[in-house]
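Here's a structure for you.
Here the complex is missing one protein chain, while the rest keep their positions.
After this line comes chain A, so read on.
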Amino acid sequence: MTATTTTPATAGGVEIGHYARRISENLGYPLLGLAILLGFWWLGGYLIASNPSTQAFSAFAPESALPRAWELLWSGTLWDTVHPSLSRIGLGLFWATLVAVPVGILVGSLPVMQKITSFPFQLLRMVSPLAWMPIAVLAFETWDGAIVFLLFMASVWPILFSTAFAVQRIDPMYFKVARNFGASPLASLRRLVIPAVAPDILAGFRLALGIAWVVLVPAEYLGVTSGLGYAINDARDILAYDLLAALVLVIGVIGYVLDAIVVALIRYVGWQGT
């Protein structure tokens, strides 16, 4: 019979292997994905540059766009471009949340509300947010107001539907416990409904943020003279394709960071599936 023991050296080896695997999973794979993306970008740039009919757009390639993005970052002009966009998206999401959460709670709590609102809400949800553009221009005095409205229309539905669905899924036992202790409707809302649906509200918010961020650029083509959408339009007009590609990169990075913040928030308030 052979007895096997784990020596400290072996244990250390196992530990190093474990950390190496964790690093490769957490960092290695995303970096590999990024490298593949850069490879495609570089290939696209090469193909554009090597074709005489598209050669004028060769500044799209990473070798021109990345230094331009770097310059944009350190010149201090990037914040002037990004700030108005972030303000608009913040306002759009703020109003959408303010409307969608209470309406979602009502729709989820009262079956009659669900029956009344189901058809009109589904119908409105299917309308592209950009289709509201002419109405927004007519209804709002400022271009900024119109853009915030478009972002609101893009964001309100995911938050509203995920809130309503989450309220419907609350375990009836939780309400029974609240009633059992003579909880008032307000106390039930504060201590039961809102905490129970918070992760779903944030999941809807995450979806809304993604849609609103996509809608933001075309919405900022609308009359305004600031923001990422305007900057992209402007770069195209002045044929600054390196700047245009750098701005596309900035939009992607900011979108990713905003999404990561919401994911962290979801993890913070999350209790489901644990």
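Definition applied: a contact is a pair of C-beta atoms (placed from the backbone, for glycine too) under 8 Å apart; a residue touches a chain by one contact, two chains touch by 3 or more; residues count from 1.
Heads up, the rule we're going with is that contacts and distances are computed from a predicted model.
*Asks:* The complex lacks one chain in this depiction; which UniProt name from "4Fe-4S ferredoxin-type domain-containing protein", "Acetolactate synthase", "ATP-binding cassette domain-containing protein" or "glycine dehydrogenase (aminomethyl-transferring)" does that chain carry?
*Replies:* Its UniProt record gives the name "ATP-binding cassette domain-containing protein".
*Asks:* Pick out which of A:56, A:135 or A:187 touches the chain that's been left out of the picture.
*Replies:* A:187
*Asks:* Which listed residue, A:17, A:33, A:102 or A:195, touches the chain dropped from view?
*Replies:* Looking across A:17, A:33, A:102 or A:195, the contact with the absent chain belongs to A:195.
*Asks:* Of A:40, A:74, A:119 or A:271, which sits in contact with the chain we cannot see?
*Replies:* For the chain that is not drawn, the touching residue is A:271.
*Asks:* Kindly note down the residues of chain A that lie in touch with the hidden chain.
*Replies:* Touching the chain left out of view, chain A contributes residues 171, 173-174, 176-184, 187-188, 191-192, 195-196, 198, 269, 271-272, 274.
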